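The chains shown are only part of the set, and none of them has been moved.
We call the chains A, B and C, going by the order they appear; numbering starts again at 1 in every chain.
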Amino acid sequence: MTILEKRTTALDLRPASDLSDATKAYFDKCLEKLGLIPNVLLAYAFDEKKLRAFTEMYNELMLGDSGLSKIEREMIAVVVSSLNKCYYCLVAHGAAVRQLSGDPALGEMMVMNYRAADLSPRHKAMLAFAEKLTEAPALIEETDRAALRAAGFSDRDIWDIAATAAFYNMSNRVAAAVDMRPNDEYHAMAR
Amino acid sequence: MTILEKRTTALDLRPASDLSDATKAYFDKCLEKLGLIPNVLLAYAFDEKKLRAFTEMYNELMLGDSGLSKIEREMIAVVVSSLNKCYYCLVAHGAAVRQLSGDPALGEMMVMNYRAADLSPRHKAMLAFAEKLTEAPALIEETDRAALRAAGFSDRDIWDIAATAAFYNMSNRVAAAVDMRPNDEYHAMAR
Amino acid sequence: MTILEKRTTALDLRPASDLSDATKAYFDKCLEKLGLIPNVLLAYAFDEKKLRAFTEMYNELMLGDSGLSKIEREMIAVVVSSLNKCYYCLVAHGAAVRQLSGDPALGEMMVMNYRAADLSPRHKAMLAFAEKLTEAPALIEETDRAALRAAGFSDRDIWDIAATAAFYNMSNRVAAAVDMRPNDEYHAMAR
C-alpha cells in the first residue's frame, strides 16, 4: 500500500489517483520537513480543489504574517480543540505546542485545561477570547474586544485571534464528523 | 465614500487601498449578479490573501459540484447559524433560502427552529447531523454517519454535509468576533 | 371550511361549535383590526373558559397600562421567544416589532440575536433581565433588580418586565407542546 492509498477517516474516500504534480511535491515537502504527511491532507486529497482550499487557508493562518507568534497560534488551536474534544487536532497540535515551546508540560496544559498554566496577561486574554468565541459566540460583545486591546492586541491581531479560533472550530468538526485518525508519529514527538 | 471605504465590522480595518484587478472584477461581478457586494467580502478585503482563501473555500463549498443541491447547502448554513445565533449569516443566508426555495416561510423556519418545518426524511437526517456536529461534535459516532447513509447519502455527500456545517461554525465565529454587519438589502429580499 | 373549523395545532381539538356571541364579536374585531384571527385564539377556542383566561391575561399585559411602551413589551416577547426558539411566537411577535417600530432590521435582530442591535442602556438592561429570567430564573438576585432600577425602571415597571417575560415562557411552551402554526399572513407584514 502506498501512502496515497491510506484511509484516514471513517468514510470510504481515498486520495485521488491522479494527484497533480504540485500536490505530490507538497506532500514530499511535508515528508521532508515533518517526517510525515499529515493525515488531514490525505483525508482532503479525494478532491484536489478541496485540498487546495484547505491548505491555502491553513498556511495563510498558521504560517503567514501576523502579530501573533506561531506558538501563540498553536496555543489557540489546542485550546479550541480541547473545548471541542477533537482527538485529531489535539494530537497533532499538542505536538506542535510541545515542539515550538520546548515545554512538554505546557502542551499538556493546553490539551487538558489551559487554566492550569501560569500564563502572561496577554496569553490569558487571548485564550479567554478564543474560549468564549468557541463556547458562546453569540455572547461576544464590545467589552470582549476591549479586553484584547487592553492586553496589547491591535485590531489586526484581534482578527487573527478570531480567525484562528474560528478555523479550528471548523477543522475540529470536519475531523469529528469523519472520525479522522492522527498519524501515529505525533504521540512520541517532543516529550 | 466609495464602497471600498465602508467599515463593516467593529474593527478598524478597511479594504486595502491597492486591491488587485482580479478582486475588483470579482466585486463587480457580485454587484452585477446580487446587486451588492456582501459585507463579509469587504471585511476580509483588508488582506487580499485572506480574502482569496475565504472566497475559494466558500465558492468550492457552496457553488461547486456536490450531491447536495444549493438549497440544501443553504439550509445547512442557516440551521448552523441559528444554533450559533449569528446575525450576519442568518440575514444573508436566510435570504438565500427564501430566494432559492421561493418559500419565505421555509426561510423563517430555518432561522427560527428547523423542527417547525415539515421536512423530508433526507432533510431531517441532514439537518440533525449538522445540528449535532455544531452542538456536540465530540459525541459524533458511527451511528450518526449510518443515519445519513440510511437516508440515502453517499460517503462523499457526508463529507459535504460535514464540511458545510463546519464552515459555518467557522464563519459564524468570525462574524461574531468582529460584529460583522449584513448589507441592508438582504432584509427585503424574497419576502 | 369556516375559519372556526381550522385546525391550528397538532392536537385533534377544534373551536367549540357553540362559541358565545362575545367570543364571536372578539374574533370579528380581530379580523377587522389585524386582518386575521390569530391562530393562538383558535387553538384555545376548544374551551371558552381557557380562551377567556388567556385573552384577559394577554390583553392586560400587552395592551394595559404600564410604564413599558407597547414596542418594549413586544421586544421582550420576541427575545424570550428567540431564546426558547418558539416558531409561532417569533413569527407573530416579530411582525409586531417590525410594525410598531417601522424598522424591519430591528425585528430581525430581536428574532436572531438581540445583542446585534444598537440598544439604549434602558433596553439593554430590560432585555438582559428578560434573558436571565428565561434561562436561569433560579439565579436572579437583588443585583439584577438593582440593575433595572439603575436603568430608570420603577418597581412597578420591574413587575411588568418580569410578568411579560414570564408570560412568553408560558406561551412559548404551550405553542411548542402542541406545534401551533402561525397565520401565513404574518410573514409578509411590515417588511
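Just so it is clear, a residue touches a chain if its C-beta (ideal position, glycine included) is under 8 Å from a C-beta of that chain, and two chains touch if they have at least 3 such contacts.
Remember, predicted model here, so these are calculated numbers, not experimental data.
> Copy number of the whole complex, given 3 identical chains are placed, is what?
Number of sequence copies in the full complex, not just those placed: 6.
Criterion: only the chains that are shown with their structure count from here on.
> Taking each chain's centre as the average of its Cα atoms, which is closest to the average over all protein Cα atoms shown?
B
> Can you give the whole-Å distance between the Cα centres of subunit A and subunit C?
44
> Between subunit B and subunit C, what distance separates the C-alpha centroids? Give it in angstrom.
30
> For subunit A versus subunit B, what separation do you get between their C-alpha means, in angstrom?
Subunit A and subunit B have C-alpha centres separated by 22 Å.
> Give me the residues of subunit A that touch two or more other chains.
138
> Under the touch definition given earlier, write down the residues of subunit A that touch subunit B in their complex.
Against subunit B, the touching part of subunit A is residues 10-13, 46, 49-50, 52-54, 56-57, 60-61, 64, 84-86, 129, 133-134, 137-138, 140, 142, 145, 155-156, 158-159, 161-163, 165-167, 169-174, 176-179.
> Over in the complex, which subunit C residues touch subunit A? Could you list them?
For subunit C paired with subunit A, touching residues are 113, 115.
> Using the touch rule from the top, collect the residues of subunit C that touch subunit B in their complex.
Interface residues on the subunit C side: 82, 85-87, 90-91, 104-105, 108-109, 111-113, 116, 179, 184, 187-188, 191.
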